[in-house]
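Worksheet: the structure to be examined is printed underneath.
In this view, the complex is presented without one of its protein chains, the others remaining in place.
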Amino acid sequence: MQTFLMALLQFFIILIISPFIVGLMQKTKSLVRGSVGPCVFQPYFNILKLMQKEVVLSNQSSYISIIAPYIVAVVPITVAGFLPVFDSNTLMSFSGDIIAMVYILALGTFFLALFGFDQGSSFGGLGSSREMTVASLAEPAFIMVIFTFALQSNSTNISHIFDSMRGDIFFNYPVSSTLALMALYFVTLAEAGRIPIDNPETHLELTMIHEAMILDASGRNLALLEIGSFVKTTIFLTLFSNIFMPLGFYDTNTIWTIGFSIFIYFIKMSTLGVIIAIGELTLAKLRYFRISDAMMFGFVLALISMVTYRL
Amino acid sequence: MLVVICRYEMLIYIFLMVLPMLFFLKPKATFIVQTFSSLVLLFFSAVLLLKHEYISISMFHSSLPYLDFSIKLDSLSLLFVMIISTISLGVSTYSLNYVYDEDYHHKRLFAFIYTAFIASLLFVVTSFNAISFLIFWEIMSTLSFFLVIYNYENEENRQGGFLYIFMTHLGTAFIMVAFILMYLKTGSFSFENWVHVGLDDSTKFWVFLCVLIGFGTKAGMFPLHVWLPKAHPVAPSNVSALMSGVMIKTAIYMMIRFYFYFLSDIPWWYGFIVLLLGSLSALFGVMYALAQHDLKRLLAYHSIENIGIILMGLGSAMLFNSNHMPLLASFGLLAAIFHTYNHAIFKSLLFLGSGATFLKTHTKDMEKYGGLIKLMPYTALFFIIGSISISALPPFNGFVSEWLTYQSLLLNNKIDINIIHIFVPLFASMLALTGAFAAACFVKVIGISFLGSPRSDGAKNANEVGKFMVWGMGFLAALCVVFGLFPHIVIALVAPITSLLLGVDVSSSTSSHLFMISTPNFSFGHLSTLGLSMGFAVGIFMLYILIKKFGNTKTRMCSTWGCGQLNNDASNQYTASGFSQPIRKIFAFFYHPKEKIYPTSRKKKYFFPILEYKAHSHDGVESVYNLVLKVFVKSSAYLINLIENGSIHIYLLYILIASIAFLVYAVKGGIN
Partner (left out) sequence: MFSDFIELIGAFVLVLAILQITSDRLYFSIKVYAIQSFFVSISILSIGIYSSSFDLYVSSFLTLVIKTFIIPYALFKTIDEMKIKREIKAFVNITNSLLVISAIIIFTFLLTRYINIGGSVIAKEIFPISLSIIFIGAFIMVSRQKPITQLIGFLTLENGIMLVATSVTYGMPLIVEIGIFFDVIVGATMASLIIHHINHDIDDMDATSLSDFKE
């Protein structure tokens, strides 16, 4: 019973913290640019506001527009059930491992791209085409990084990887893990749609990748798609922080250690959010046909990390 | 002298296989009987397989030397009989309407060849004698050739059929060489005498190579795949479904039989070559598929990709087998065979769907489709289910078999060879890239064909197809879902095969826990698609409740936003070439694209030109073939011209020289 409660608690923490992280990134960018910027809790208010508006659909849309937002929202939420925040017991660890996680996220991208097509406008197709290309190019790097972890921890179960990373794997293979971290950073930027891959604040359709697919969404559909995007960003940051920065975990589970672990997790995620925001400020968005070079570079990094581990 | 030895079950089997051919005078009856006979065969084989009962008969010991027919139904054959029956069940149901709606001429001929084709497929996988195998293999190839060029009026169809029959005979030549090598070693043509025969290293290598090339040609492995994208699109859709779903799997059947049942103690690098060729096929197949806008050609290229994935599982099983790890080898074999079954199901489903759209819109070009999801809802739904399965997305069956392939690749690191340690993760990344590209390709297909608004009159006037076609497709789509949620069924069917070939029961290690499938070492990884689906369902339910309580559930429809302009034109939407343009540009070194923009009407060329854009990316392997053939034909034509130049004096000179040479030879022989 206790493990079930812990798992449930981890699941809800990830869900609740996700809009906050995105809001924090936005606030950091505004502060550094010199403006006051929106409040850190703005994304929560955005979701509430959007849920209360009605949905406008195109005449050419079909039932895909009705079911796709639900699937796009539910997919990262299910993956959040896989990730350990401060304890190895997760809600869905019996039903999948890290390879399943990659493909479940691909299911979300698939339906998001279909949603883009369904509105019958040209921007939807534009967004879908670019998003599928970028996601395909990020996959090999991601799988290579995952393979490195899986081979190091001798398991593909996320909880086991988490446990062994927490143990001493990170210090046994520092070169390999550092390079894998850098490769994972590239993949995170691609999947979460941040500069230098995609600008989440752009208003120009020709520069959009993720935004173009949800251009025609409104009301509760947009709320669901935004929830999906927030939780996906948080998932990647959690993966990054919990596997690479194995600090703040304790073996015993008293109320104090749990609280302290949650606090450390919160600090780690905020730090990572601020780092990504500062990265967004200092770099320029890459030209679209340079994204493949960046992803290939990430793949080469992952390849070196695997090679230095094996040999 | 004819000696017939058989048991009554075998008689029922053969009767069921041959029965539908007898009804060809009434094509409707033929298809109905085919459906029922497939259904009975399916259940019969499943029962026999699960009860581990194998029947064998040897009939027709005729007086001609080496000519016996023998048939044995062991576990591998039974599973492939099941695969063939499943697909023929769906396709025959579909054909009931399809043949009549397409209004083919010579329907009786079509029905006869069709049922004879299925019968020959069944006999191929159950033959246990090299001669009978070759005879049925040839019958299968020839009958499929006739089916491919069924619409022979079109020049393109004839060319596709010709390339197909040429390549398949090339493959058959290599198969014959392999069989003859085995015969020379064992002295008999019966497969019974070939089990685990010990060959010396060089013979083993030549047998391996000939089997790889011969059966690889039939399976559509890179680089012998050039016939697939030409032959499968031009055939009638139910025939394409059968060919792509089942016929290329018979080559995989024989490869499994050779590499696991006949040969023994194979060196590890055989498996590595199969793995390498599998990854290359997968990557090449999917990349060429992305550049296509003809729906059936795209599906044909995807067959190449999936054969690559099957070969990857097979190669990894061979690697384990060479290192004496039978448990892990059985796991790799499970991945390969599971994917074979899955691919048969969803590829046939997709081909049947493309046949339905072709029937109603009269064009194969995706660029002219659009908005079909509202006009053909059932076809669209089943096609979407098939696409989700082929993109290996959870919770359907493609995901399970691809997960199994990944795990078997990961487990390869337990083998202690350096090259494997480095290259197998590289192959796994190539598999990941393939999977992602396949998803992108099917987003393109569904988005452009089914969503949006119709781009041509043909698409505007489409309506739903007849009910038997819908049932045929629905059956296959239901199987996709069932095999995805309950993979234990297929694992239980594959377990007798691994017991036979490797001596290990894979189901006890893989499906040991309820509703979870796992790798042989349970803690390495496990998966439960049922759990995932329940998680999805709970999540969707929670979100729905949340929206009902806090949100607004109204919906309003209006016309599409077109940036301020009235956007009623369907040509504002994205096109298939436009969708794949980023990938074609990024990988331009691979596609060698030739792009042309030219004005179509000469009248207004300088003021208001109507431009047409044509992009063509051709198959690099085909150009290599063309070059080699060109050089070969040119040089042999030159030589032949030199020798046979039509002058009677020169021919008399040849005769004179030959006689003198024989005289010298005879005298020399006499001197010695």
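Going by the order they are written in, the chains are A and B; count residues from 1 in each one.
The rule we apply is simple: a contact is a pair of C-beta atoms (placed from the backbone, for glycine too) under 8 Å apart; a residue touches a chain by one contact, two chains touch by 3 or more.
It should be emphasised that the depicted structure is a prediction, and the values quoted were computed from it without experimental measurement.
Of the candidate positions A:Leu15, A:Ile278 or A:Val307, contact with the hidden chain is made by A:Val307.
By the touch definition given at the top, chain A reaches the unshown chain through residues 171, 174-175, 178-179, 182, 292-294, 296-297, 299-301, 303-304, 307-308, 311. Summarising the interface, chain B meets the missing chain with residues 418-419, 422, 426, 586, 589.
By definition in this document, only the chains that are shown with their structure count from here on.
Between the CA-based centres of chain A and chain B the separation comes to 36 Å, rounded to the whole angstrom.
Partner chain A is touched in their complex by these residues of chain B: 371, 373-374, 388, 391-394, 399, 402-403, 406-407, 410, 413, 418, 421-422, 425-426, 428-433, 435-437, 439-440, 442-444, 446-448, 450-453, 516, 523-532, 535-536, 539-540, 543-544, 547, 550-562, 567, 570, 572-574, 578-583, 585-586.
Chain contact summary for the complex, chain A toward chain B: residues 48, 51-64, 70-71, 73-75, 77-78, 81, 91-92, 94-97, 99-100, 102-104, 106-107, 109-110, 113-114, 116-122, 124-126, 128-130, 132-133, 135-137, 139-144, 147-148, 150-151, 154-157, 160, 215-216, 219-220, 223-224, 288-289, 292, 299, 303, 306-307, 310-311.
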